[in-house]
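All protein chains but one are shown in place.
Naming follows writing order (A, B and C), and every chain is counted from residue 1.
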Amino acid sequence: MVPNTMSQTVVLGVIGSDAHVVGITILEQAFSAAGFDVVNLGVQTSQEEFAEAAVAHDAGAVLVSSLYGHAEQDCQGFHEVLEEAGVEAETYIGGNLAVGQDDWEETRATFEALGFDRVFDSETDPEEAIAALRDDLGLTTTDTERATISS
Amino acid sequence: MVPNTMSQTVVLGVIGSDAHVVGITILEQAFSAAGFDVVNLGVQTSQEEFAEAAVAHDAGAVLVSSLYGHAEQDCQGFHEVLEEAGVEAETYIGGNLAVGQDDWEETRATFEALGFDRVFDSETDPEEAIAALRDDLGLTTTDTERATISS
Amino acid sequence: MIRDERIPSDELRRIDEEIRADWPTGADVDFEEAIAYHESLPDNKRFADVLESADKPLLQPRAGVPRLDDQIELLEYLHGEGNADLLPTTIDSYTRDNEYGKAQQGLEKARETGDDTLNGFPAVNHGVEGCRTLIDAIDAPIEVRHGTPDARLLAAITFAGGFQSFEGGPISYNIPYTKRHGLEETIERWQFVDRLAGAYTERGVRINREPFGPLTGTLVPPSIAIAIGIVEGQLAATQGVRSVTLGYGQVGNVVQDVAALNALKDLANEYLPDEVVVTTVFHEWMGGFPPDEARANGVISLGGMTAAIAQPDKVITKSPQEFQGVPTMQANAAGLRTTRQVIDMAIEQDIDIDGIAEEQDLIERETRCLMDTIFTHGDGDVVQGTIKAFDSGALDVPFAPSDSAKGAILPARDDDGRVRIFEWADLEMDDEIKEIHKARLSQRANTEGREQSFRMVADDVDAISDGKLIGRP
Partner (left out) sequence: MIRDERIPSDELRRIDEEIRADWPTGADVDFEEAIAYHESLPDNKRFADVLESADKPLLQPRAGVPRLDDQIELLEYLHGEGNADLLPTTIDSYTRDNEYGKAQQGLEKARETGDDTLNGFPAVNHGVEGCRTLIDAIDAPIEVRHGTPDARLLAAITFAGGFQSFEGGPISYNIPYTKRHGLEETIERWQFVDRLAGAYTERGVRINREPFGPLTGTLVPPSIAIAIGIVEGQLAATQGVRSVTLGYGQVGNVVQDVAALNALKDLANEYLPDEVVVTTVFHEWMGGFPPDEARANGVISLGGMTAAIAQPDKVITKSPQEFQGVPTMQANAAGLRTTRQVIDMAIEQDIDIDGIAEEQDLIERETRCLMDTIFTHGDGDVVQGTIKAFDSGALDVPFAPSDSAKGAILPARDDDGRVRIFEWADLEMDDEIKEIHKARLSQRANTEGREQSFRMVADDVDAISDGKLIGRP
C-alpha cells in the first residue's frame, strides 16, 4: 500500500446521537472509489471521537453528517474541540441540518458561523463533495485516481 | 298537477357557449326533488333565452350555471336584458366562475356587481342553494314539499 | 347525402379557399410552403414518429393561455420542470365557437392587462406566424387540443403553422361539447380536417389525429368510448390520415380501465385499415375532481398506476388544481411529476391482475354490438350509420348535452366500481350483455339496500370528488 499523504485521508462520521447510517455508507464508498482513504467512524460519534480520529490519521478533512435535526446543538463548540486537539483539516458538514422546513441560506450561514468550511444540503451528490474537497486540498483528479490504482 | 305559483318555478341553464352539463343535470334533479318546478334550458343558453323562458314560465328564480371560465364576459348586460323583458325573478349564479386560481371573494364581488342576488362556488351542495332560494322566495319547506307530494 | 368517402382534391381546394376567407390570418396559409416548413423541423418535433416509437407511455399535460409569449413560457416550463414528453396547445372557447372576433377582443385585452381573459390560445388569431414562433421555441412535439365542432380554419392555420397533431373528431367534439350542431354538419366539417391532414400525410408530413376518447368524462361505459373512437378513426383513415391515436378516459376501476385500454388497442387494430398506425392515449380521470389538492394527487396517482399496468402509448395528465380552475403552471407540472413517479416505480413490476381478460371480453362484445348496429343503420356506410344510430338512440353517450344524441342512457357503478349501464334507453345491445349489467347492478343495490335510481347515478357522479369510487349512501 502507498503511504497515506495527510491530504488524502478523510474522517467521516455521523455526529451526536444521530443513527442515520445510509448516507455515510454511500459517502464512504464514493470517497473510497474516488481514491481517498476513508476512516468511517459510523453513527453516534462524539466531537471528541472526531478529533481523536483526525489526529490519529492525520486527516486532511473531517466530514460530519447529520440527518436527524439536532445538528446545530451537536456542533456547538466542535471547532474549539478540533482546535484544541490541533486538527487543521478542512471541515465539511452535510445532510439534513435543521428541524423542519427551514430556509437553506439561513442554515448554511448558521453552520458557517459554527466554523465549517463547507455546508452541504441533503440533495448533494457525493461527486460534488468530492470535487470540492479536491479543490480545497489542491488535489488533481489524478492524485486521487493514482492512489486508487496503486492502493 | 297543482297549478304552479310563480315563486316555485325555476329556470335553469348554462350560459354562453359553455357545455358543462353534469352540474345542471344534478341541480335539476335536486330542485325537482325539493318540490320546485324546474325548466332546464340545457347548455349553451343565451341571455335572451334565459329572459324568454323566465317570462314564459313566470319564473321565481333564474339559475345560471357556468363552468368553463368565461362567465364574466357571458354575463355582461344580462341583468339589463332581464329587466327589459320585465323579469323580476331572483338571480343566482354558480359553478366555476373565473379563469384560473383566483380569489373567491373578488369573484363573488364581480358577479354581485353584475347584478346577481347570490353567487355560489363550485363546492356548493345543491341543498345550500335550495335552502337559500326557499329563504329568498319566502317559502317554507312545507310549501315546496307539499308541491312534491301533490304533483 | 354525405357518406364515408374521400373528398376529391378540387373540392378540398374549394373548401380550403372558402374557409380561409373567414378570418384575415387565413390568407397566410400556403400549402407548399407549409410542407417545406414541416420538412425543416427536426425529428424530435415530429409528433407521430416520436409517439409511435416510444417504448413507454409518454406524458402530456393540457395547457393554453392567450398570449404567445406566455404560451411559450408555459410550455417551456412544462417541458423543463414538468418533464412532459409531448406538449399541448389548448384553444380558447371563442375560437371553438368560430367567434374569432371575440377571441381577438380577448387577446387584445390580455395583451393590455396581462390577465388571462381567454381560457386558451386563440391560434387562428395568432396566425401561421404566431404558431410557428411557438413550434420553433419549444423543443418537443405539440398537439392542438380544443373542442371545436367546426375546426376547419383552425386546422388549416395550425397545420400550416407547424403543429403535427390535432385532437377531436365529428362525434367526440360534437356530442360532449355543443348543443346545436348536427352530426351530419360536424362530420362534413371534420372530413375536411381529416382530408387536409391526409393531404399533408401524402406529402410525407404525417399529421397525427386524436379523437377525443373521454367524451363527457363522466362515467362513460368503455364500449361506447371505444366504438366512437373507432368510427372516428375510420372516418379519418378514409380521408388519408395514417397516424391515429385513440383515447380512453379513466373510470377509476383498475381492472376495467386496463381491460378497456387492451380492448381499445385490439379492436382499433382490427377495425382500422392496415396502413393506419394506431396508438392509444389514456386520460387521467376526466370527471369531477376533489376540491382538495392532496386528495386530487391520489386520484392522479391511481391514473398513473393504471397507466403503468396498461401501458398506453400516451397519458394525458391532470393537475391537483383540476377542481378549482385552470391550473398554475407549477401545479400542472406537479401533476406530470406525480404521474411520472408512479409510472416509473410501477412499470417494471409484473402486475397481472385477475379478471382483466374477462372484462376485456365483455367490453369487446359490447363494442361489436355497437359497431354492428352502426353498420346496419348505415347499410354499410359508417357516416350514415353513425348519424342514424345516434338519431334512433341505438348509439348514445351518457350526459350528452348535444341535441344530436338522446343522452338518455344512464351509467352507474357496480359493486366493484366498474361502470355499467343502468338505464339502456334505446341503446343497441345483446340481451345477454344487458343481463350481465343488470345482475352486477342489482348486486350493488343489494349491498346498499336500496333501489337503483337516478340518486345512485348522482351519487356516483360525486363519488370521486367526495373521496370514494362508488357513491354508496
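Note that in this section contacts are C-beta pairs under 8 Å (C-beta built on N, C-alpha and C of every residue); 3 or more make two chains touch, one makes a residue touch a chain.
On a predicted model such as this, the values are computed, not experimentally measured, just so you know.
Looking at the complete complex, one finds that the omitted chain is in touch with A, C. The residue touching the chain not shown here, chosen from C:Leu118, C:Met305 or C:Val397, is C:Met305. Among C:Arg337, C:Lys434 or C:Arg450, only C:Arg337 touches the chain that is left out of the view.
For chain C, the residues touching the chain absent from view are 252-255, 290, 292-302, 304-305, 333-342, 344-346, 348-355, 415-417, 464, 467-470. Seen from chain A, the chain kept out of the figure touches residues 14, 16-22, 25-26, 29, 42-44, 68-70, 73, 96, 98-102, 122-123.
What we mean here is this: only the chains that are shown with their structure count from here on.
When chain centres are defined as mean Cα coordinates, A lies farthest from chain B. Centre-to-centre separation between chain A and chain B, using Cα means, comes to 68 Å.
Averaged C-alpha coordinates put the centre of chain A at 54 Å from the centre of chain C.
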